[in-house]
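Structure below; questions to follow.
Note that one protein chain is taken out, while the other chains of the complex remain in position.
Residue numbering begins at 1 within each chain, and the chains themselves are lettered A and B in the order written.
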Amino acid sequence: MIDARGRLGPYLFLGPAILYLAIWVYYPIAKNFYLSFFTAGASRSDAPQFVGLANYQRLLSDDLFFRALMHNLAWVALSIVIPVVIGLVLAVLLVERRARLFYAAVFFLPVTVAPIMAAIVWGWIYNPTFGALNQFLAVVGLGGLAQPWLADPATALVAVNMIGSWGYYGFCALIFLAGLQGIDPEIYDAARIDGANSFRRFWSITLPLLKPTLVFVLVYTIIGSMKFFDIIYVATKGGPDNSTQIVAVYMFDLFIRQGEQHYAAAMSMVLTAIILVMSLLVIRNATRRT
Amino acid sequence: MSGPAERVVVKGVEKSFGRTQVLKGVDLEIDPREFVILLGPSGCGKTTLLRIIAGLERSDAGEIRIGERRVDGLEPKERDVAMVFQSYALYPHMNVFDNQSFSLRLRRMARTEIRDRVERAAQTLGLEKLLDRYPRQLSGGQRQRVSMGRAIVRSPKVFLFDEPLSNLDAQLRVHMRGEIKSLHHQLGTTSIYVTHDQIEAMTMGDRIVVMNGGIIEQIGSPLEVFDRPKNRFVAGFVGSPAMNFIDGTLVGTSSGTAFRTTDGRTVPLGPSAPPPGPAVTAGIRPHHLRLDPTGPIRGAAIDVQPTGVETIILCRWNSRDLLAQTGERIRAAAGEQLGFSVDPANIHLFDGTSGERLAA
Partner (left out) sequence: MHATFNRLGATLGANGLLILFVIISLFPVYLMFITSLKSQAELIQNVFALPRNPKWGNYPLVLIERSYYRAVINSLMLAGTVTIITIVLSCLAAYAFAVYDFVGRQLLFVLVLVGLMVSEVSILIPVYMLLKSWNLLNSFVGLVLPQIALGLSFGIFLMTTFFLQVPKDLVDAARLDGCTDLQLLMRVMVPVSIPAIGALAVIEFLWTWNSFFFPLVIATRQDLMPLSVAIIDFMGRFTFNYELVATTCVIMFVPILILYVLTQRSFRRGVTMGAVK
């Protein structure tokens, strides 16, 4: 690496990107923080008023916010239990196959489908009158299970999460596949000679060696689940009866529909902080135990 | 195709990476057209010195001159030096012609002139048929040649080589050694060549610069360095297999000064030996030890290794290894006591504490 003592070169090359991030990322974060300590004036022309932590206090007593936050956490859990695990299983099944890239390409196809499109198409699949899911259940003799999946508060959250999962397991599978292919096959041979069965090999070799990949996927899943928006906005708008309300959708509604920009700013600050803390906890725990 | 030849002067160059000082004041003068070898153990700062001369690294102190010009503040491209890397560093996205002409194109040289120069270089190096190939389509030896071609098309003032042959197999290495040497005869460009290979150092250079731990231990012609090593380090580092060292003192005898080993044996020294004094180390190259049942140097054979050309005898003497090399084919059982003698002229004496060569 070239020592650039007293030279402008590197700064000139970095300048545009850093300036860009400063205007469109760092400044907005700071501004968001700033906004969260104010409230709108009594009338449109009045200047915003400083209210200290009042917006944050309001958050603490906002039941809908907590409900939305719980839904986000449930979303994190569901996204780990369903697409991440499916992705891992698929990758393990694929890693030794010759056609693995073909399968991986097919599984990745849903990832390229825009979330709003997935929400629309799955909306049809879940549709109570002509939906493919209920018709399929009828055909296999489980017609009794037919539901208005997205319209019933009892099933809506899981149903809508399935839409997100559909667009995510292929992503996980591809990344795990890359991680698995990075493991030296001789290690498996050695383990086989040592008498480890396939379950044991997975548990004692694959998982530990896949750890960096797992950490990446976990952090990525947490960030993605906490800021989730598109699919819920299109599929349920947080309904029915707030059963799929999540923080981003709630915040969006407060800001755009109700003009509560200061309160919404406080909410997005809290969300950002939670994302940061959760990610750092995962990373720290993962790096400590090695 | 004779390039400009310039003097290179390195004066008081120091360099630290963080807290470790890698170069501790290096002085070196290289004459125009000279081929100088930098030899030293791995990590002694050879590459760093080369990179400082090239301008790829800044020195903390000292100065560098190429010709009359002081270059230490200049960018690499302003210094007009070319470098051949151990990894060849060919541009993978350019074919051989483009690799060689890249520097000329950057200088906006006329197309015809570029073609002319590249073709001449290709001829010199036997690359005419490969100009359209990409680096990945070349063998190791061919890549090596292309990287030399890239250096010579520019007719730079100085060539810098950083272990250019160490990625080649033994046979090719011998061959390329000859080619680089004849290329230097042809072009006469001042060259600095880094290696840790003994044979390359002995056979290729006009002078060898032996480095160790960021300082220069000795500068001299190959035979000077080999025959009259300035200190124990040079004596031990130059030459393969390495010199044997025996500790002892110098004592006066009726026939002049002699060397007395710590276990009490006396080895006569020549008339020019220094006066008796305190602790010294005697150095004897393996091929100077002659099998002689009555010789003063004795050891128990550990292993006898016939290589075909010669026989290498490993002995244990006074809890130290002793290596002898002889053209005869001999046999000895392990544990058998062997005696050796040595011509006094072939004994190197070094101060027991400073390791400096004692006047002899």
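Here is the rule we use: a residue touches a chain if its C-beta (ideal position, glycine included) is under 8 Å from a C-beta of that chain, and two chains touch if they have at least 3 such contacts.
From a predicted model like this one, the values you see are computed outputs, not experimental measurements.
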* Would you mind spotting which of B:R150, B:R173, B:R285 or B:R298 touches the chain that isn't drawn? => B:R150
* With the full complex in mind, choose from A:A68, A:L90 or A:V160 the residue touching the hidden chain. => A:L90
* **Footprint left on chain B by the chain that the document does not show** => 51, 54-56, 75-77, 81-83, 85-93, 102-103, 106-107, 150, 154
* List the chain A residues touching the unshown chain? -> 1-5, 7, 9-11, 13-14, 16-18, 20-21, 23-29, 31-32, 35, 86, 89-90, 93-94, 101, 103-110, 112-118, 120-122, 124-125, 129-132, 135, 166, 169-171, 174-175, 178-179, 182, 212-213, 216-217, 220, 223, 226-227, 229-230, 233-234, 247-248, 251-252, 255-256, 261, 264-265, 268-269, 271-272, 275-276, 279
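Keep in mind that, in the parts below, only the chains that are shown with their structure count from here on.
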* Asked: Between chain A and chain B, what is the separation of their C-alpha centroids in Å?
  -> 60
